[in-house]
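Sending over a structure as structure tokens; questions will come in a sec.
What you see is part of a larger complex, with each chain still in position.
The first chain written gets the first letter, and so on, giving A and B; residue counts start at 1 in each chain.
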Amino acid sequence: MAGTKYAYVKNFELPDPLLPNTFIVLRVDGHAFHRFTDTHTFAKPNDERGLLLMDHAARAVMEEYKDIVLGFGESDEFSFLLRRSTSMYNRRESKILTTLVSHFTAFYIFYWSTYFPDTPLQYPPTFDGRLVLYPSQKEVKDYFAWRQADTHINNLYNTVFWALVQQGGQTTTEAHATLRGTISSQKHEILFTRFGVNYNALPSRYRKGSVLLREIDLGTEFVSHHSPLLENAHVAVNNSENTFPLDLVADSPGLGETNFRATKKRRKAVVQVLHDDIISDEFWEKRPMLLNGE
Amino acid sequence: MAGTKYAYVKNFELPDPLLPNTFIVLRVDGHAFHRFTDTHTFAKPNDERGLLLMDHAARAVMEEYKDIVLGFGESDEFSFLLRRSTSMYNRRESKILTTLVSHFTAFYIFYWSTYFPDTPLQYPPTFDGRLVLYPSQKEVKDYFAWRQADTHINNLYNTVFWALVQQGGQTTTEAHATLRGTISSQKHEILFTRFGVNYNALPSRYRKGSVLLREIDLGTEFVSHHSPLLENAHVAVNNSENTFPLDLVADSPGLGETNFRATKKRRKAVVQVLHDDIISDEFWEKRPMLLNGE
């Protein structure tokens, strides 16, 4: 057969299986998002539309890939936890990594106009990603604690910084200088005394990031958490029901290799978006399936 | 500082440098494109709009990443060759792989409406990808020969198959049965005698796939190869000129780590789309920079 004499080049494709029975964490990061958010005039320090869009893309990825049991997002990054025993794509690293990063990218762009109806894309946003393996539950909890602590640190800094610039009339250079060496309590103080802002009263989405997980039969749906801005998002989701069903039973192409079997119990599982504390043990203790699930 | 106690989890991110001075080939494949093309009613066996969109996405990736010196596409896959000495992202495997796959995905969706103005996306297409290292020039040539031979084999089969179904009235099962065991010359014969089709007169894009490379100062541009259907694509491209310039000199965010310096010579380099034979040595001999370029 023609082509056979060249087929030897396939031997250079080396196997890349991930160590079995380890937790796989994928972290997706916005590529050059400083420029992207400038170009598309995102609000500072937080653009609610942008964060909702990140959550929506992440949720869509999780609905497509049931082996992702947890997501956590802040700013232009999202982390996903695959269950320890996943055999998705036979645990081939490149396959898992690229498929998920591609899906995240694709959903972000696909849902763009839902959240930015008046802001056409000048050019498409992109993301990079990496997989990290964690052998034990403790490290997984600490990984997500690390990201949520990072959310807090960054958001507090950015909130004061942009208050100094937008309301305090400082240049960005001056604002950085003002903040240099300040500790957390001093930043709270500046916010409160100079701008009348109680940091802890800001939306938990900004302060704690977004936690995505499947909650069973809670009688609520993803969209119920959303701001009015999301009304048409809801419609959009419903319109594409065959493809990204909120009812997870529908046959999903992403599940082909994972032998997912829809059960009565799972029928009601919906990906929820919370803005809760995941640093405390309580979060994990209430949801033992996240780390123990077979 | 808060968060410090968790930062140890970063130690689980292991280095993944690719062997220096090897040719890096990226192959991107459509994810579940059988379903995607059915849903979006692509023409069989070849949908010119879909192929042009693939080419456009690939060209945009190459314009963003100058270290990609060659692309080859067929059907729903595209292969890219990075120059041997590239230090893009310090040759970190995950970073290169995910960034490029994300860009390809993003451009495909971004330019979708240009090629399918009357077919809104039901859900976003996605791609997976892998990197393969080749130590020598011979293997690189054979890799691309392998893909082009594959193009020929698949396209000949599909052309006869769909002629039997669409014009011959066979079921798909019958068509497969008709073709079972036939050799190349027999397939040509069926096409010619039963459907009056001279296979070799079909568009070279279908028979040979698309070859993308930078040609210097040829006085032609990418779009000149295109069908009338592309008139508005041209406009679209021009509208987003700042972002995906045809003039490669414009500062590109993807080049940050590669220390690319625009030279006079490169100023005129434009990514061209050819449908030529890349199996013969002649293709490579005419373009020694592809394999020798420092």
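Keep this in mind: contacts are C-beta pairs under 8 Å (C-beta built on N, C-alpha and C of every residue); 3 or more make two chains touch, one makes a residue touch a chain.
The structure presented is a predicted model; accordingly, all values stated were derived computationally and were not measured.
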Where 2 copies are displayed, count of copies in the complete assembly: 4
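As a working rule, only the chains that are shown with their structure count from here on.
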Distance from subunit B to subunit A - Cα centre to Cα centre, in angstrom: 29
Which subunit B residues qualify as touching subunit A in the complex? 1-3, 6-10, 12-13, 31-32, 35, 94-95, 97-99, 101-103, 105-107, 109-110, 121-134, 139, 142-143, 145-146, 149-150, 152-153, 184, 240, 242-244, 253
